[in-house]
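A single protein chain has been omitted; all remaining protein chains appear in their positions.
Letters are used for the chains, namely A and B, taken in the order the chains are written, and counting of residues starts over at 1 for each.
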Amino acid sequence: MKLTNRDLVTIDDLSNPEIKGLFSLADEMADATSEQYGVCKGKIMASLFFEPSTRTRLSFEAAMHRLGGRVISAVDIGSTSLAKDESIADMARVVGAYADIIVIRHPWEGAARVVADYAGIPTINAGDGGHEHPTQTLCDLYTIRKERGTLRGLKIALWGDLKHGRTVHSLIYALARFGATILFCPGRGLELPEHVLKRLDTEYKGELRRYDNREQEPDSKLFPIDAVYMTPTSPHQLAMLPDISLRVELKEGVDALYVTRLQRERQAPASDQKELGKRYPVVDRRLLKGQGFEKTLVMHPLPRVDELACEVDSDPRSMYFKQAAYGMPVRMALLSLLLGTKEVALPEGHRSFAKKVQYPVYKRDSAVKCSNAKCVSNQATETKYIKPEFRVVSNKPVTLRCTYCDHELRPGYVASAEWHQGKLENKKYHRADSHWARKIKPENLIVFASEEEAQAKQFRPGHYSR
Amino acid sequence: MKLTNRDLVTIDDLSNPEIKGLFSLADEMADATSEQYGVCKGKIMASLFFEPSTRTRLSFEAAMHRLGGRVISAVDIGSTSLAKDESIADMARVVGAYADIIVIRHPWEGAARVVADYAGIPTINAGDGGHEHPTQTLCDLYTIRKERGTLRGLKIALWGDLKHGRTVHSLIYALARFGATILFCPGRGLELPEHVLKRLDTEYKGELRRYDNREQEPDSKLFPIDAVYMTPTSPHQLAMLPDISLRVELKEGVDALYVTRLQRERQAPASDQKELGKRYPVVDRRLLKGQGFEKTLVMHPLPRVDELACEVDSDPRSMYFKQAAYGMPVRMALLSLLLGTKEVALPEGHRSFAKKVQYPVYKRDSAVKCSNAKCVSNQATETKYIKPEFRVVSNKPVTLRCTYCDHELRPGYVASAEWHQGKLENKKYHRADSHWARKIKPENLIVFASEEEAQAKQFRPGHYSR
Partner (left out) sequence: MKLTNRDLVTIDDLSNPEIKGLFSLADEMADATSEQYGVCKGKIMASLFFEPSTRTRLSFEAAMHRLGGRVISAVDIGSTSLAKDESIADMARVVGAYADIIVIRHPWEGAARVVADYAGIPTINAGDGGHEHPTQTLCDLYTIRKERGTLRGLKIALWGDLKHGRTVHSLIYALARFGATILFCPGRGLELPEHVLKRLDTEYKGELRRYDNREQEPDSKLFPIDAVYMTPTSPHQLAMLPDISLRVELKEGVDALYVTRLQRERQAPASDQKELGKRYPVVDRRLLKGQGFEKTLVMHPLPRVDELACEVDSDPRSMYFKQAAYGMPVRMALLSLLLGTKEVALPEGHRSFAKKVQYPVYKRDSAVKCSNAKCVSNQATETKYIKPEFRVVSNKPVTLRCTYCDHELRPGYVASAEWHQGKLENKKYHRADSHWARKIKPENLIVFASEEEAQAKQFRPGHYSR
C-alpha cells in the first residue's frame, strides 16, 4: 500500500483498509522507535500553525524528528506575512517550494483543503477551525484498536459536549465506518445536532434510537444515554433493539468512554458558557464504578479542564495520556507514508463497512454562498482564487453541502436547466421546498439565493414560486 | 559518575562533586566541540518557554544541536494549549511522551518542580519566576573556576540589586557551598534580604560581618561593602576577622566582581524604580582602577542595561561575554549527562564544604497555604494535582518553608499531635510564637492558619493561645 503524495484533509481521505495499513505501520514503529531515525532523512516538514496548539504541533514535530527529518515552523499568525493580506493559496505555493510536506492548523474551516490544492506537496490538516482534525481521529481509533485488539463491533460512549466541536462528529462518522455501536451521552443543551444524526442515517445507513433522559433523576447512577446508533453490519444487535432498555444496553459493557470538554472557544455568549459549565457532566471515580464500565477505556483528546477528575488518572482504565503518547507512532507512520519513504502491505479481507455516498457536484455560477462565516470560501483574501463549491446532498428539500467546510445550506429558489419543451417562456423558478423542486435532476439543478437573482438571470416566477 | 534520568530543578539537586564532574566534562566538550555531534543523536529536547528568554533558550537549543540532538520548542504562552486552562502537570505528562528531556522556563515559582514530578523524563529548570535558575548558577561557577583554576577559597563581590532576583541568592548559596568569601555591595535600598542572611547563618554555618556604609561619602573611591560572609572552612580568615577593615579586606584582592542589573520586572511601582535606577551603582573604568581589582574577573549574567559601562568591554578582566559563551559547554555536558549518553569519572578527594541541612517535611492536611502568590501551589489549574507542602525549618518561631518555591511562612497557631496523657480535653492549640510552641517535636507539629481552623478541627484554646 502506497500513500505517496496523498493529502489528509478529512478522515474520509483514507479508506478503512488504508487506516488499518497505517495502524500496522504505527505498531511496527512503536515497537522500534529508535530504528526509524533515518526513514525521512533529508525531508522537510513545514509546520504552519495559525492557531495555538502546542500539543498537536509538538507531536507532529517530534514525530518528524524521530524519523530523522527536519522541521520548519511558523507558529503564530502575527509573525507571518499573512498580516499583509496574502491569501493562503499564495502562501501554500511558496511553502510548497521549500518543504516536502505541510502540516497546517488554521481557524478558517476548509483552509487545509485550499492549502492541499495549491501547495503541490502532501498536506495534513492539523485542525481547520471547527471542521476536521483527522489525525486526532486516527489517534483515537488507534488507541481503541491497540487496547481492544480490534475496531470491529465495538460499543463506544461519547460524553459531554456533542454539539460543538465537530472533531467529535468526525470521530462519530469514523466509528460508524468501522461498524461501532455508539452511545451518545451529552450534557444538557449539548446534544448532537440534527444534521449529524441525519447524516448517520442517510450516509451510514445505521439504526438510530433515542431516549428521553429528562426523566432521569439528576443524581441517578444511571448513565445518561441520549441516543444509540448502530451500524447495519450488526444484524443480531438490530434484532435485539426493540426490547432494549438503558440498563440492558449497559449490561453488555462499554468498550470506551470518550470524554470531551466544553468547547468554550467555539461558542458565543460568556453567560451561557457559565451556565453550561455548571451543568457539565463530570467523569469521576463514582461514575466509573457504574455497571458496564468494568473494562471501559476512559479516553479524552486533552486538554481537559474539570470534566475528567484527576482522581481517575491512576486508574488502569484511564487511557488519555497513553492516547496522547500514541500520537507519536501514528503521526510517524502517516508522515512516512505520505512522503513515500515507507509503504505497507494492504491488510487482506477488509472492506469499508459503510460505503461513502458520492453526491453530485453543483458547479453552476450562482450568488449562493456558503452560510458559514468561518468558511475559507467566504474570506476576502481567498475569493480571488476559489469559488463556492457544493455537493447536492438532498432534494427534499434541496440541500447543498459546502465542499470546503461541509456546512449545509438550503437555497430559497430553484429552477431546472431543462425547461419545458425548450421554450424560453418556460424558463421559470420555484420555491426550493416545493414538491416541484424534488423533480429536478441534480445535473439540471439551478439554485438562486433570492428571487431577485432568479429574475436578473431571466427566469420568471413559476407556479410554485410563492 | 552517572546522572541519567536526574532532574535539575535547583542547584541543590547537584552535590559539589557532581558539579565538578559536570565541569570536567564541559572542559572536555569545549576543547572538542565538533566531536560531540552525535553524542545525543536521535534524542529530542523539548524547549518550553512560558516567559521570554532568547538568550537562555538559544543557548540550550544550540547545545542540543551541537550534540546532534533534536529540538521541539514552545516559545510563547499565548501559542499554547495552556490558554485553555490546562494544568502544567497535564502538559508535562503529554510532552514527556514526545521528548527525551524537558527544559522549562515558567513565571510560576516552583513550576519546574511540578513538571519534573509529572513528565517522567529528565527536566531542567531554565528559570521559574524569581525562584531558581540553576544553569545560570552553573555557568557562573564554571566561569570562575575556568578563569581562576579553582572554586576553593575565592573572594567574590556581588554588586547591585541583591534584594530582588533570587538567582543571585542561588549563586550566594552555591558559593557558600564551595567555601567562598562573599562581599555584598548592594545599591541603596537593594540590600540582601534578612532571610538570605539568616539562611547563610543557619544552613551554611558561616560567619557574617556587617558594615555601615552609609557613612561613606557618595563619591568615595572606597568599594561600598555592606557585609561580608565567610564559610567556616576558612579558619585563618576567621581569625583575622575581628581586625578587618574595608581597606584590609580589599587589599587581598577580589577574585570576581559579579554585577547584576536592577530587577525591574520583579518589582512594584514604576516611581520607585525610577528612583532606584538613579541611585543604581555603575561599574565603570574608574571603579575598576580601585585597589584590589587588579586581577578581578568582571562578571554579569546579561542582559545588562546601564549598570556596566560599555567602556569596560575591551578590558581583559571583562568576562561577561565569555561567561555567556561558557553556557554552551556547560549545557552540552548537562544535557548529555541527564540523557545518560555521557558519564564521567567522579573527581576524587572532594566533598561538599557546607553540608545541606535536611529539614523534616510537614505533611498534615491544613488550611495553611504558601504565602507567595506566584507559587505554583497557589495556581487554580494546579491545585487539583498538588497540595501545599512544607518543611519545618525552625520552631522559634515556628517557620515553614514551601517545598515548591522556598518561600517561608509563619503560621499563627500550632498544636501537638501528642496531647497530654492522650486525653481529648487536652487537645489544645497555642500561639505559634509562644515558648510552648518550641517544645513541639517537628513530627508532632500541627499548624493552623487561624483560630477558626483550629476550633473547626476540635481543638480548644490553650493557655498560650492569646
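Following the convention adopted for this analysis, contacts are C-beta pairs under 8 Å (C-beta built on N, C-alpha and C of every residue); 3 or more make two chains touch, one makes a residue touch a chain.
The structure presented is a predicted model; accordingly, all values stated were derived computationally and were not measured.
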item: Candidates B:Met328, B:Val368, B:Ile386 or B:Ala432 - the one touching the absent chain; value: B:Met328
item: Residue in contact with the excluded chain [from B:Leu8, B:Met29, B:Ile44 or B:Val75]; value: B:Val75
item: Touch residues of subunit B, complete complex, unshown partner; value: 34, 37, 49, 52-55, 57-59, 61-62, 65-66, 68, 71, 73, 75-76, 261, 264-265, 302-306, 310, 321, 324-325, 327-328
item: Positions on subunit A where the hidden chain makes contact; value: 41-42, 44, 46, 70, 72-76, 78-86, 90-91, 93-95, 97-99, 384-385
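In this section, only the chains that are shown with their structure count from here on.
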item: Subunit A on subunit B, rotation in degrees - Cα superposition, rounded to nearest 5; value: 120
item: Subunit A and subunit B, separation of their C-alpha mean positions in angstrom; value: 49
